[in-house]
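Each remark here refers to the structure printed beneath this line.
A single protein chain has been omitted from the complex, and every remaining protein chain is retained in its original position.
After this line comes chain A, so read on.
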Amino acid sequence: MIVVLFTRIGNQIGKLHHTKYKLQIIQEAGQGKGSSLHHEENINAEGSTIDSFRVSDFGAFDQSYRVEDAVDLSGNSTYNSLKVSNQTISPVSVHISNLGQLPTSLEKSQLTIQTEPHRLQLQKVQSSNPGTILVVNTDNQEESAMADASPRTDISTDLDTDDKNQPYDRNLSVVAVSDSSDRSKDKSDQKTLRRLAQNREAARKSRLRKKAYVQQLESSRLKLTQLEQELQRARQQGIFISSSGDQAHTLSGNGAMQFDAEYARWLEEQNRQINELRAAVNSHASDTELRMIVDGILAHYDEIFRLKGVAAKADVFHLLSGMWKTPAERCFLWLGGFRSSEILKLLVSQLEPLTEQQLMGITNLQQSSQQAEDALSQGMDALQQSLAETLSTGAPASSGSSGNVANYMGQMAMAMGKLGTLEGFIRQADNLRQQTLQQMHRILTTRQSARALLAIHDYFSRLRALSSLWLARPRD
């Protein structure tokens, strides 16, 4: 005869949402006496209570038995083994009250780890004699599945009563009694001890896993807020940043973004190189060392012109718009960049003393770049005028005859061709800037070139700082 006795100690249970629990008690008569009672109930626990559940035993115990396992599940999730030896138990009726507050779901499905898993470890006692039973009383706040308490099979579920997340305190004692004879007593003793230990281990592991998962979530959240702040700051600097997660990016969108990123990297590297140059100049380094650094900086300028060439193919209008520069720099934008003639005008005063020849060279250079800039500007004006003419000739678009449609298509095709030449203009403008820098370097001595590069960088630096100040200014 088997009696399953379990009591529930403790009352507070946290909110339980949408969980079902199945409480299944199987009993089997050991000696054929009495009737077997198979009781199964599905209870939907949403704060409702069910009436006490009564399982009566059948027949009397006329054998001595041993309480094999009493699993006492307290809030500390410790398993206590309770052994009661050699007691006779008269027919017992079992009361299970307030089951409504115990959401348990016993199913054979896989246990899922939720953020607050509560599963009940259940003990199965097997004995050589027909067997026993087990009651699983589990609490589950999410929808973790529980092992199904099917008859005659192992029933085990993990109990994870994690203290800090558990707003309630629950105790469950399960006492399984089997009428085992003394000779198999030891064997099952050891088995159950082992199983207890395994269960403890499993519970501990799942607690650790949960902890690790929560920590991961926390750190990702921190990272996310950090990234958002950076993005905000970068936006403030007027750098064009498109919104993230936009699936509809066109090819040109990607070209623009990519160039912006490359330009940002280029600026960082240039800052580093300029600092190195400044340190070398202040420490009166040798000409050889200076020349090395200066050559490096000029090569770095070559790099940005190369990148701009690539970007001009991908998205010429992005370069022309100057959105990749800060607002104050954009003010002085000419054909997608700075005006060489302006830079040279700034330098002349700062580069003194210059030899007669050098002065003439710099003046000529300034004049040449001015002339080239004018020529390119005139070409751009001609392009604009030509484009306007192309789009404005012909019949109005509203008239629908096929001849007009053909005209319209022809117009568009011509206009497309003209837009294509924009890339050539940006390329020549960059070519002009590059040539001007190199010619300047040829005219000046190494030391003068170093000072010139520092002056150019400082000028643009101040423009960028001005942009930041402007963007951050208090507005009414």
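Convention: a contact is a pair of C-beta atoms (placed from the backbone, for glycine too) under 8 Å apart; a residue touches a chain by one contact, two chains touch by 3 or more; residues count from 1.
As a working rule, contacts and distances are computed from a predicted model.
Peer 1: Under which of the names "Aminotransferase class I/classII large domain-containing protein", "Creatine kinase U-type, mitochondrial", "Glutaredoxin-C11" or "Signal peptidase complex catalytic subunit SEC11" is the non-displayed chain listed in UniProt?
Peer 2: "Glutaredoxin-C11"
Peer 1: For a quick check of understanding: of A:256, A:319, A:343 or A:372, which residue touches the chain that isn't displayed?
Peer 2: Checking the options A:256, A:319, A:343 or A:372, the one contacting the hidden chain is A:372.
Peer 1: Looking at the full complex, which residue from A:258, A:386, A:445 or A:461 touches the chain that isn't shown here?
Peer 2: Only one listed residue reaches the unshown chain, and that is A:386.
Peer 1: Considering the whole complex, which of A:350, A:421, A:445 or A:461 touches the chain not shown?
Peer 2: Touches the omitted chain: A:421.
Peer 1: On chain A, where is the contact patch with the chain that was removed from view?
Peer 2: The list for chain A reads 364-365, 368-369, 371-372, 374-376, 378-380, 382-383, 386, 417-418, 421, 424-425, 427-428, 431-432, 435-436, 439, 442.
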